[in-house]
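Note that one protein chain of the assembly has been removed; the remaining protein chains are unaltered in position.
The block that comes next holds chain A.
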Amino acid sequence: MTAPLLQVDDLHVRFPIAGGGLLGGRRTLYAVNGISFDLAKGECLSIVGESGCGKSTTALSILGLQEATEGSIRYRGQPFSGAGGPGRMQRARAVQMVFQDPYASLNPRQTVRTSLSAPLRLHGIKSASEISDRIEAMLADVGLTPEQADRYPHEFSGGQRQRIGIARALILEPEIVVLDEPVSALDVSIRAQIINLLLDLQEKRGLSYLMISHDLSVVEHMSDRVLVMFAGQVVEEGGWRQIFETPAHPYTRRLIAAIPDPDVALRRSERSERSADLPMLDGRAFVADGSVAPDVFVRPAPSELVEFAPGHKVRLAAAH
């Protein structure tokens, strides 16, 4: 097996927060507590979990917008975080992001052409004809016409804006694209179009997706593997079939049970039967079943991620 494209190893992110009261000291917010995963070329890995579980912070660390407190990120075996990491230009050609809200993610004062040509120029492409060729090709790839390049964002619908956002993320031809809830702000009727577009582009360009989502029906559609995060830790990790058909951790089961999809609801009984006969590892307890909101100001209790089936891991309290 070839080395993974992106390796995240024991990533921690902590924020110092001013304490309460006038003279309160500083407290530490434990946002991400030891996340490790690999992302292979052409793979879609999803990180799911509720708001505040640290999934966005993890993504921002990979994008270089948030400094990691501890741990390392490597891209093609080279350091991708901290002092030995790449400059912002190199990083931009490796990782890009599609944002959640297509209304806030496009500069209202720039035409589509400006939004797409400025990054190309910044990255050293000077020829006007090459720039306009690349923009036209990119627009065609995301299903827009060249004439639409000279319009402003407010002249587009939400779905079209998200297409523009995707075009902007791909214009520098990155290998990894972080998808931050790529369809959750869109009308249900156009979600499928955008999902299919993302899948087409992934296949066509061999992209690796790191998707952040709490919408499990989208995750089920797109992911090869899934990380379930809770309170800054991965509580369960596995292939999408393992996660959706034999969820082990109670938190994962609760997430899946919450999918408002009749199809899934029909299959749910079948699923819970299968997950019932999971090997319960030495009677060890699951860490945080997700029924209680975590205290983000407390360092999480020691625990470990245990692999109980090939590629399927679940977090259990430390062995005593």
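Just so we're on the same page, contacts are C-beta pairs under 8 Å (C-beta built on N, C-alpha and C of every residue); 3 or more make two chains touch, one makes a residue touch a chain; residues count from 1.
Basically, contacts and distances are computed from a predicted model.
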### Summary
Not-shown chain resolves in UniProt (candidates "Carbon-monoxide dehydrogenase small subunit", "AB hydrolase-1 domain-containing protein", "Tryptophan synthase beta chain" or "Peptide/nickel transport system permease protein") to "Peptide/nickel transport system permease protein"
### Message
Looking at the full complex, which residue from A:Ala3, A:Ile17, A:Leu122 or A:Ala293 touches the chain that isn't shown here?
### Response
A:Leu122
### Hidden-chain contact residue, picked from the options A:Arg109, A:Lys126 or A:Lys204
A:Arg109
#### Entry: Option touching the unshown chain, where A:Leu5, A:Met97 or A:Leu144 are the choices
A:Met97
### Query
In the complete complex, which positions of chain A touch the hidden chain?
63-65, 88-89, 91-93, 95-97, 99-101, 104-110, 115, 118-119, 122-123, 150-152, 154-155, 165, 168-169, 172
